[in-house]
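Handing you a structure now.
One chain of protein is taken out of this complex; the other chains stay put.
So, chain A:
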């Protein structure tokens, strides 16, 4: 056979496109580590000497640490809360015959299409009307709001991917709702839960607009970085931080992929 049939024939234009696309996607990111080790304040070629001073500066920058910790705290809380709500939502939508679940789902999904700036302003007005002071908690609330739809969509796929007679079998074998969740549902949708946590954390971690409106005196990392951009001499430090974040992100994503490969395999329902 000549190179495995129609679908497998090499396609030169497609390959060029793919390489171009990947370059466009990753070149800017590769510039981050490059300039983060460059001994110059201005981001421009040609490169000067190699240095690690920006990293030293970054580690010494307490304000940056605080912002990073704020973001991690908000990201973890928001992703955990959104995923818990997402589990309930996805289970309700996929498992129960509830009247009017479609319109309710539509409302829950709205943050997917409403611009965050509008949501941010709306929440700000609401909170100030209610007299609630702005803080990391309000940012977390805002992030939960935008993360829940993503969590539901991710988890709905997991719930739909397994036969609901699994849960019925567990009930039939003597388990009440709690036990069914722990012994069957949770392990079966675990990859989905993990995916939802990662996705929500990422969304929260780099969310700027809502955080900009809802953060009080404690900035999250994106807000902090935005503030730093006004001072040219601070920029290389930001590059160093960016490099660290990219490295951590890659590690986490690879780890997640690896975990997924090892997780419980998708249920086969057909005979044989």
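Criterion: contacts are C-beta pairs under 8 Å (C-beta built on N, C-alpha and C of every residue); 3 or more make two chains touch, one makes a residue touch a chain; residues count from 1.
In this text, contacts and distances are computed from a predicted model.
Chemist: Can you pick, from "ABC transporter permease", "Spermidine/putrescine import ATP-binding protein PotA", "2-oxoglutarate oxidoreductase" or "FAD/FMN-containing dehydrogenase", the UniProt name of the chain not shown?
Modeler: "Spermidine/putrescine import ATP-binding protein PotA"
Chemist: Looking at A:184, A:198, A:221 or A:239, which residue reaches the missing chain?
Modeler: A:184
Chemist: Per the definition of touch given earlier, which of A:47, A:98, A:171 or A:247 contacts the omitted chain?
Modeler: A:171
Chemist: Applying the definition given at the start, please give the residues of chain A touching the unseen chain.
Modeler: 162-163, 165-166, 168-176, 179, 183-184, 187-188, 264-272
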